[in-house]
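In this view, the complex is presented without one of its protein chains, the others remaining in place.
Right after this comes subunit A.
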């Protein structure tokens, strides 16, 4: 037999080759082996384990192949393992062969669990000997996995628990840095997590592990502290009171010390998390009737060590103490009760004992923290609610805070009120609520310097109004209504300057409180009535007043969006009213009402556009269809029947009639139709599109022609692909080409081109590239070039009124990237080919594209673009300089290696620009100088003296904001390569 000859050869190297060959064959065909063959081979291999050490690796490989055999008869797995444990000294083998042994064990554990368990603790002991002394991270990952399985699958550990712990815990805390260019990709974190899984897998390790953890938390090494605290945290998931009780004082002392004294936020956070888990673990344990509860004892310890610090609101330890107590209270309802019932009376008392506002603020902030924790635990039983006993005191304390002159204290008071109000129902009595509403009313009218507090009061009103709508309807809305009326009559008395801001605040308060459907039914009519009232008055109305009302309406609309019923209520109430006012205004040219002119101003219409858009986007398709059936005929046919007030002096025909006032209202049509859900059919669409196209190229009023172009584009974007869309597009292209060719309408045609291009770019329409090319061609147009350059900004940015995702437009998420890939090469080429005088247009266009692009997309393209960007820095146009700088700044931070090749140019150009006449450019240039410090230090050091000298000049800039940037840039340059940085 040829096999026999080399397997029985007296030369070990020859035997090794023979066995190696056999093992490789077995690895290929182990699934085909019959039981009889397997038995024979196993006996052979077991016997070979006694052979010369040179042969062993090949033998182990064969055994691994056999360990994969399904036909391995019972009993043999155990016998193979026993033979390995007995004959092989695993740790003297090379890494690969040790790995083979672990694989054999893993394979058997996966398929022969019962048999292996039959070995009892011998198996555990055998494995301990196998892994004892293992050093290789690859093997350790497998070995830790095996230990984890031994424990979690409940193998018999017998008397070897401590040994098993020793053989694994000796690696704790893991101290491993992967070598550079490590092909195995094992990270420190992988080892940490798999060791932690072992150590924290059983309460039986507790008596050995806890002292180790305490020792390592006390060490000086940050990573050891963190790992120990995290491991402790993990252990608490499986431990109970029994395991923890002896170590509680030491654990608490260590955690307390870390939180009190650390400079690292991560250590503090992990310390608090560990304390929370410990407390949760103690709270969870089921106790025998006679056992004492360690939770109470533990919490008393914490209280004892922390509570006196709470009485010193100026000292450093006040917050660490509060955080510790809050971490413990966040662990369980019982812990929360225990701590709150001790701390709350103390804090209430301390509040009154300290009289300074900032001390009171610290105390109230702590109270706020404890109140927030209450929300975490739901108390089914009303009688158990621990807060009821303190409710009156808390309310009076909050009201004291709300009337304090210190804004910061007021602010915390407002936040506390919100949290207290959000506690489970009927904690606050109707009397408390009335008082609270009164305070919020007062705070809503605070002066400018208490802005933050006023905003907080408005937010609190909104939050509490959802919970207590009746209180707000009966105590706040009537007062605001009165205030609004007073404003109206005062307008007549010309006392406006003082009342103007009060009026504004009243409007803000009305919208802020409109968070409940029943309140909206009161506030919306008030606001609309107020708008009509302004319209009827005979006094000069500022556009800003009307805009303020519209903004208030818009905020109400936003709050209504989520509730379908409120949404429809708002839509069908507000939109006809707004349209009626606008239509009336557009006809009143001969009359003298000034308000009516005001309503047609650009900014006022823009404000109405947002209200209409916001009130439309969330409509359900069938309700939207009802509305569209009224509004489109209004604009196309002058059908005014659905408007609340519809006796007008003449017909409303914005598309036919020449009156510029009526045409401007197309913006309102745009707001509505461009916000509709995509599946709502628009009646008379064909006619509408043609009218819009016609209007978009009408000279004379840029506002209405732009509105028409935007409206056309908005509808185009949502229109399903097909013949009709192609027709619309052909019409648009013809219109654009005709317009660009003629002299008079070039500007309008350009605007139309721009918006149509945007509509198509967003939805990846095939024609978009054609239109983009047309646009790019215009960059070298002497008249439209600069406009075309700015057009790229519009293409890449998000609009607010049309073509928005919220308005259901078809916006592909990657459109910017795609636009970049498709067009930047052509832009670069265009730049190089263009005559000198129009080059800046190309740079500007490119700057706009780059500026809007997510930086990760930009980074790989950088090498090809960098030379162009560097050239752009010399471009005299401020806009180009600014956008180039803002493009380079993040690249300096994220790709310092690439940028360091150009350090010489960068330093020179940035320093030049730091004395630009434009303040924004100076600031951006200095920010780039700052970002330059991220480049590798050796590259920068030759420039350090020169830069520090040059940066002395902007330190004396006349603008403070420039000086600020100069200071931080120069400070960083000083630190470069200097000790301690």
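By definition in this document, a residue touches a chain if its C-beta (ideal position, glycine included) is under 8 Å from a C-beta of that chain, and two chains touch if they have at least 3 such contacts; residues count from 1.
Everything below uses one rule, namely that contacts and distances are computed from a predicted model.
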Name under which UniProt lists the unshown chain, selected from "Cytosolic iron-sulfur assembly component 2B", "DNA polymerase delta subunit 4", "Integrator complex subunit 14" or "Dolichyl-phosphate-mannose--protein mannosyltransferase": "Cytosolic iron-sulfur assembly component 2B"
From A:564, A:945 or A:971, residue that would touch the chain that is not displayed: A:971
Contacting the left-out chain in the complete assembly, out of A:154, A:246 or A:314: A:314
Touch list for subunit A against the chain that is not drawn: 218-220, 222, 257-258, 261-264, 309, 312, 314-317, 358, 918-919, 952, 955-956, 958-961, 963-964, 967, 970-971, 974-975, 978-981
